[in-house]
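The complex appears here minus one protein chain, its other protein chains still in place.
== chain A ==
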Amino acid sequence: MAGRGKLIAVIGDEDTCTGFLLGGIGELNKNRKPNFLVVEKDTSITEIEETFKSFLARSDIGIILINQFIAEMIRHAIDAHMQSIPAVLEIPSKEHPYDASKDSILRRAKGMFSAEDFR
């Protein structure tokens, strides 16, 4: 295996982040920038969006995991991301079960994303 692989980033509530960090995905790079964001009650949508965009811009991130209820807050930013890498995976949270009808990828796949598909 040539070279170091990419990272898995996570944006989620405390338990989701703790779980994935236990799994070993966490990183604090040389600039002390983490690859995770713990979303608390007082975390602003702007901060979430900025973090998401910064993860998209990082070339060392391969997959972004995001709680679906947080993804709903920044849906426009997620829908605007069309590249395969980094892949964005919407995951359930403790208080919000996963709803496939809200998933950006599935909506796109089922042709509900653009009216052009119905022609």
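Note that in this section a contact is a pair of C-beta atoms (placed from the backbone, for glycine too) under 8 Å apart; a residue touches a chain by one contact, two chains touch by 3 or more; residues count from 1.
Quick note on the criterion: contacts and distances are computed from a predicted model.
Colleague: Leaving aside the chains you can see, what is the UniProt protein name of the one that's missing? Options: "Ribosome biogenesis protein ERB1", "GPI transamidase component GPI16", "GPI mannosyltransferase 1" or "Vacuolar ATPase assembly protein VMA22".
Modeller: "Vacuolar ATPase assembly protein VMA22"
Colleague: Touching the absent chain in the whole complex: find that residue among A:Cys17, A:Leu56 or A:Ile70.
Modeller: The single option touching the absent chain is A:Cys17.
Colleague: State which residues belonging to chain A touch the missing partner chain.
Modeller: Interface residues of chain A facing the absent chain: 1, 4-8, 14-28, 34-35, 38, 62-63, 65, 84-85, 87, 89, 91-92, 94, 97-98, 100, 105-106, 108-109, 111, 117.
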